[in-house]
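Input: a single structure, listed below in structure tokens.
Subset of chains shown; positions unchanged.
Order of writing sets the chain letters: A, B and C. Residues in each chain are counted from 1.
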Amino acid sequence: MKVAIIGGTGYGAVELLRLLHIHPYAEVQAIISHSSAGKSLTSLYPHTDGFIEGNMETFDVAALKEKVDFAFFAAPPGVSRDLLPPLADAGIRCVDLAGDFRLKDPSVYKRWYNEDPAPPQLLEKAVYGLPEWNKSSIAEADFVANPGCYPTASLLGLLPAVHNSLINPASIIIDAKSGLSGAGKSPSAVAHYSEINENMKAYKLGTHKHIPEIEQLLAEAGGAAAQPISFSTQLVPMTRGIMATIYADLQKDITETELLESYKNYYSSHPFVRLRQLGEWPATKEVATSNFCDIGLYLDKRTNRMTVVSVIDNLVKGAAGQAIQNMNIMQGWEQTTGLWMLPVYP
Amino acid sequence: MKVAIIGGTGYGAVELLRLLHIHPYAEVQAIISHSSAGKSLTSLYPHTDGFIEGNMETFDVAALKEKVDFAFFAAPPGVSRDLLPPLADAGIRCVDLAGDFRLKDPSVYKRWYNEDPAPPQLLEKAVYGLPEWNKSSIAEADFVANPGCYPTASLLGLLPAVHNSLINPASIIIDAKSGLSGAGKSPSAVAHYSEINENMKAYKLGTHKHIPEIEQLLAEAGGAAAQPISFSTQLVPMTRGIMATIYADLQKDITETELLESYKNYYSSHPFVRLRQLGEWPATKEVATSNFCDIGLYLDKRTNRMTVVSVIDNLVKGAAGQAIQNMNIMQGWEQTTGLWMLPVYP
Amino acid sequence: MKVAIIGGTGYGAVELLRLLHIHPYAEVQAIISHSSAGKSLTSLYPHTDGFIEGNMETFDVAALKEKVDFAFFAAPPGVSRDLLPPLADAGIRCVDLAGDFRLKDPSVYKRWYNEDPAPPQLLEKAVYGLPEWNKSSIAEADFVANPGCYPTASLLGLLPAVHNSLINPASIIIDAKSGLSGAGKSPSAVAHYSEINENMKAYKLGTHKHIPEIEQLLAEAGGAAAQPISFSTQLVPMTRGIMATIYADLQKDITETELLESYKNYYSSHPFVRLRQLGEWPATKEVATSNFCDIGLYLDKRTNRMTVVSVIDNLVKGAAGQAIQNMNIMQGWEQTTGLWMLPVYP
């Protein structure tokens, strides 16, 4: 299958290229970049030397329709809202890595993103692509809104507990930490090496755009109205990796072993989630460059509260890897196709 | 004043040396090391070349009594329990950087440390040395148990709220992150560069020895029996720095501005705690190498929960700096003496 | 083809596992570890969860002969000297990642390694496995001594110039820098996080074991007696990556463009060496996790000296990747088999 990458110069696009290059059924046929059309990708990324032929191109629906059957949007926010609909209309299936189609309620989008939402009928049509939650809907989708990096780590850490009503949804606190690649490729003060090396920094407390995305899915999973959550984001001096440490009050009387069993049952048919045994918790490097989400649990009898540690590589399971997983499902392929690899360690 | 450092080869000792070298009234007269007696410190730490005369010595109460008026214990756990009492009996005032004298209840010590506690009468005599809590008791102490690094960051983030009953003590969750220097100088798998660089790792969930220390002081500050807290520790790939992100349910109806005012009032006479304005939160590098604890607040009206971000340099306010602050208070000097310096940045 | 890994718990072994898992023709059938026999690899390396069945085993020639056709030695120095010969005698082709069989002259080995060399007849039989130098000999080898990490980066930076007599061999200076994974998995003072983070450290000047290895091959390539080189090694705070910056006086009158052409010609049939255009030099991250060696050149007309910047991933082209490249060549497969992947970036 021939695929296109729209928004070819960011880290998401480069990670898609790396993973698609080893995918047995998909081949990148076009890289679209508004700002760098006519340039080679290698002039921006020397590490791609020898792998990418041809230059980056401008966006052209007719040309893409000739060339490809599938497209990934790895563009900044607001681009896919305008460019994805015509592509979808042309019969090209799409996965969007941006946030434009993730929130079902346009007014919620407007409030958190402070930008105009996509048209309601398109928001309805878009399928939120978290395979461990709604794999069958993804299989039938025309286009998929790929989850955000923080929501992926957070939701995979919570889904079994929420789905089985083990915890009080009003008590959920997510303390999230991220490496710097989540901030993208554009130089900025916050991602300037001397500022963030040997440093850890809290930012956007209570205002991060991923909050409504998490709340929307938790409501769906819990079969109830959305409950507000506490959600903090912190930058950690590393390039890749997200750790979500999650706290919630138990509302069922279960043991730590039962808690682990409930998670194991939930994820029994989901190969990309791995559970640590009791007394062990994952480190971000244990999933680096892979599509895994590793999870460790702790149940504190003193406080009757559970703690979940959930880690992903933000550029893989938090972006490009999950997008390919979604493509696999949409195409009817085994979801692990081209993604079943050992993490790079150390 | 002449001082001795007992346990001269760890990071705590080296940091004491750095800070005492610029202290106007105190001078290091002896460095005691069981394992390295007879060696020069410079043979272990080339960066000290030109600053330290003489070699390290063995522990000898009589010799120390001749030489010094004050001693810092920077030794591994269990050492000060045995060696501090004879020194104190000899009239040498002491600050202990280890955990041996921090917990008042020997059975609690036994349970969390899994070692024999110090004798009860000594535990009673020891003063817990958090100057922002009990400065006047410290002033009269014969020996002071210097707080742990995590408790310092956590307690300074909580004291105003607990003291003023703003929050429900049963709801406190502390998500703590630390750089690697907290793990000390001895090589270990967890602190091996290739293992923890570009990595973040959760460890000792619910079993860290600093938990009872925090609970003991919160009980004291809240005027009630100790409530169990949730406390998680995570390693971050940096050498220095602790960030404690703290969550608690409000039990008074206050605004974010009132919350900040309450913290400002509490810390008005405590120069080492600095409060960020609303909407800003501190980064660990903003206090690096200094004795400051910087704090930022967030009050979430949606969840009626407060979030506190509290940062320190674990080797300074979390160890050697606070120990010198305690010495200053014990000696009747201005508590900022020798400690009022700009953080190293970047 | 079934393969065994001898010395299963170090970083070299883990990198072999990662790369062999995506190799289309080779499959790991046994992991041998003296110290960890009977344990699962996942108990040591949680990131391998789901990939490795069975436990590690003790070394047993007969058992291996039943199971495998090929073996990689990723053991500490001195192990393959004793264990490789019986395996080779049993008809199992081997690649040794240690230094035991790299030096042809036993007395040179003795002098630099300060240990007993392997028997001379075995040293003669061993083929030094640098495919960009002697691919045809590797194809016919029974067992191959895989080059060291520093020699790989250094030699690939020098071979075209030495082979074409462009430079004075007596003037060669190699300033080499390495990440910490080269120091292996065992905790040590030099690789302790707090010691080497935010630090750069020179070590083993003039005494590194890789010096005679480089000199041996340069003599071979230059068709002359070995000339002593200057070689410095320095640790850089990163996990993966080697940069060799090489200086040599020109002895032919050529332009920078001609220099680049000569390198391009030499490497025209060697896909894993990539040359930067003039005025650009590589960064270690541009080859991270891949088998590439990227090279940039500079010719200084003022000093009539050339500078070469050569970078590799020490665990891939400097160890496991090159070992697999050698296996491919020994087996008559395309040398890029299972290794033609984009570097992980960023």
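Here is the rule we use: a residue touches a chain if its C-beta (ideal position, glycine included) is under 8 Å from a C-beta of that chain, and two chains touch if they have at least 3 such contacts.
All of these numbers come straight from a predicted model, not from anything done at the bench.
The complex is a homo-oligomer: every protein chain shares one sequence, and counting across the whole structure file gives 4 copies, of which 3 are shown.
Criterion: only the chains that are shown with their structure count from here on.
Rotation angle relating subunit A to subunit C: 180°, from a CA superposition, given to the nearest 5.
Remark: subunit A and subunit B have CA centroids separated by 39 Å (rounded to whole angstrom). Chain centres here are Cα averages; for subunit A and subunit C they lie 36 Å apart.
Between the Cα centres of subunit B and subunit C there is a gap of 46 Å. The multi-chain contact residues of subunit A, meaning those touching 2 or more other chains, are 197-198, 239-240, 282-283, 285, 288, 346. Of all residues in subunit A, only 11, 14, 17-18, 21-22, 45-51, 181, 185, 197-198, 239-240, 271, 274, 276, 280, 282-283, 285-290, 294, 341-346 touch subunit C in the complex they form. Residues 11, 179-181, 183, 185-189, 191-198, 237-239 of subunit B are the ones that touch subunit C when the two sit in their complex.
Only residues 170, 173, 175, 177, 179, 194-195, 197-203, 205-206, 228-230, 232, 234, 236-241, 243, 245, 247, 281-285, 288, 296, 298, 300, 302-303, 305, 307, 309, 311, 346 of subunit B touch subunit A when the two sit together in their complex.
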